[in-house]
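Here the complex is missing a single protein chain, while all its other protein chains stay put.
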Amino acid sequence: MMITRRGCLGSAVAMAALIAAGPAFAEGAPFKMGLLVPGSISEEGWNRIGFNALKGVEKELGAEVSYVELQQNPASFEKAFRDFASQGYNVILGHGFEFQDAALEVAPEYPDTVFLISSSYISEGNVIGLNTDTSQPFYLMGVIAAKTGRKAGLVGGMEIPPIKEAFEGFTNGVRSVAPDFPVSEVYIGNFTDATATKEASLSLISQGADFVLPNASGATVGGFQAAAESGADVKTFSIFSDYTSVAPKNILGLYVADYARGVIRIVGDIKNGKKPATNVEFGLKDADVMKFTYNDQAANPVTEDVRKYVDEVKGKIAAGEIKTRQK
Amino acid sequence: MEDVASLSFLAATIAASWRLAAPLIFASIGEVFSERAGVLNIGLEGVMLAGAFAGFAAAFTSGSILLGVAAAITAGVLVGLLFAFFTITIKADQIVVGAAINLLGLGLTAFLFRAYFSSAGKGIEIAKPVDLPWLSDLPFFGEAFFRQNAFVYSTLPVAALAVFVLYRTSFGLTLRAVGEHPKAVDVSGRSVALYRYGAVLICSALAALGGAFLTLAHSNQFVEGISSGRGFIALAVVVFARWSPIGAFIVSLLFGVFYALQLQLQAQPVLFLPYQLFQALPYVMTIAALILVRNRVDTPSMLGVAYKKS
Partner (left out) sequence: MANSESGQPLAVVPQVYGALWRGLLGPLRTIIQPAAAVIVALACGAGLLAFNGYEARAVIDVMVLGVFQDTRSIAEILLKATPLILIGVGLCVAFRCSIWNIGAEGQFYAGAIAATAVGVSFDGLTAWIYVPLVMLAGALAGAAWAAIAGLLKVYFRASEIVTTIMLNYIAIIMTSYLVTGPLRDAPAAYPQSARLVQEAWMPRILPPTRLHIGILVALALAVVMYVFLFRSTRGYALRVVGISPDAARYAGISVPRNIMLSICLSGSMAGLAGAFEIAGVTRRLFQSISPGYGFEGIAVALLANNNPIGAVFSGLLFAILRSGSELMQITAQVPQVLVLVIQGIVILSVVGFAVLRIPSMRPSE
């Protein structure tokens, strides 16, 4: 019954070859990587970062890649992992902590597949967490904010670990310079409503914040628009992608996360038979992954003194001498 | 010093409220037309998305916001025609068709956005705030009311025009009659279907404009699902406003106030309350307001009912 069903499909569906191949996928077969993202890859933000990593692996390691968007639907996670694993994918990246449970469930059945989980600290068998410690660059932004401004405002999408950690780092950075420096946080409650990010930022600015930092995936851009419309005195920092064109006068610098670099490195190792022994944490020590640069076109560019101080702090963070957040 | 700070805070809140209300004002006034004629269009969310996308797409390719507006209205009218054809000509259930329009709006805009614009990265140049001579320089009032962009200002004439059309023209009179006593309209020799088509097209054109506001005048980019439920809120606004355009304007504004307020209250760390409490504020207040006003029954009596000539 099963065999005829498969035979049937074989003539009709191109993918049948993949199904029939099953787990016995070894030498000669192309190296394959799958990606699960919780939302849409079409917007600048979290999901795009995962997608770029996938594309990087395709380009640099010559892997066959595919992805699936799961619309924040936990019920689909397990099936998606299984769909990829049963088609002989060697590496599957679940882009977000929420994929951890499902990966742990599926992984024992597919010991030859490596399950990578973004923003997770897991390390159990073939399930490996990858975390970009965003609290580190945000710590630096906090230092800059406290050195150059009067009050800081943070606008988050939802209260999830990558965003909470970033904001914790920022606040700690601020405190390290000026313990009484005011920092406000606002959450808009989603990752799509760019207008809400904009209004929340404007509201913070009207309450005296002169350093606003949006962090809401696809909706982030609204924060930079708010800064641009509020005059050159309002400062901000471009995060994850380059938003300089939106607010060229306000953006003091860029923190660009090249997560792809990190993922390519790890997946390259896996391809060569070296599975990471434990979970991986990218930080300022990984200069290829975290790029922290300044924008000299800003109306009030960061002064040399401050840059020097920031570089010092950066060195200490990379060396592990400063803890940017509680672990 | 403190007083000035709180005054400017108030001005900023008022300005933000109006901006946040603008898309709701367009969509809910549109819905007032449609529901007054007896057509319940729950597909507002889908129409708004169509408008937001078409407006963005046209403005992005042409660089002109005016063309964006034209494209948004065209898209709205097209979706409106689809809705009207099914609900008025075919006499299908309005809620069923509305639900389908919502699905289509979300799906198609997201699909097309990916196919043609997702790698574009950059946004568009959005409508700039228009300073009005003298008025914009007024202390307090200037910041609160007169530093908006053309879209926000236009909510006022749109509301006024809606009142005029609905209550001062024979078109409006007949349109309202179509929602209450379609048979009488029919007997007097006018086409119920034609008036309902008109109402639905006005509705979807306005809703699309509300959607276009999001991409052309507030955020500079299209994001999948950018309307974020505003179409549903607009439906609520219409009921709350008792099917009056002025009411729709005021209730939308009220919603804007609560939304602006919640964003500002969240930012007060001294309150030590979970931020979700503030997020829920607009919705809780809407329910509270409904209880306080105790809605009279002034629903258009033929709302949701297809008209069949006998």
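The letters A and B name the chains in turn, as written, and every chain counts its residues from 1.
Heads up, the rule we're going with is that contacts are C-beta pairs under 8 Å (C-beta built on N, C-alpha and C of every residue); 3 or more make two chains touch, one makes a residue touch a chain.
Only a predicted model underlies this, so the values are computations on that prediction, with no experimental measurement involved.
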item: Options A:N73, A:S245 or A:T278, residue touching the unrepresented chain; value: A:N73
item: Contact residue for the chain not shown (choose from B:A110, B:A127 or B:A212); value: B:A110
item: Of B:A144, B:L235, B:L254 or B:A267, the residue in touch with the unshown chain; value: B:L235
item: Option touching the unshown chain, where A:W46, A:F84 or A:Y255 are the choices; value: A:F84
item: Hidden partner interface residues of subunit B, rising order; value: 42, 82, 86, 90-93, 95-97, 99-104, 106-108, 110-111, 114-115, 224, 229, 232-233, 235-236, 239-240, 274, 276-277, 279-280, 283-284, 286-287, 290-291, 294-297
item: Those residues of subunit A which, in the complete complex, touch the missing chain; value: 2, 5-6, 8-9, 12-15, 18-19, 34, 40, 42, 66-76, 78-80, 82-84, 87, 97-98, 101, 158-161, 164-165, 189
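Note that only the chains that are shown with their structure count from here on.
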item: Residue numbers on subunit B that touch subunit A, as the complex places them; value: 5, 8-9, 12-13, 16, 19-20, 110, 113-114, 118, 121-123, 126, 129, 214, 218-221, 223-226, 228, 259-260, 263-264, 266-269, 275-276, 279
item: Subunit A residues within the subunit B interface of the complex; value: 40-44, 153, 159, 182-190, 192-196, 198-200, 202-204, 206-209, 218-219, 221-222, 225, 229, 245-246
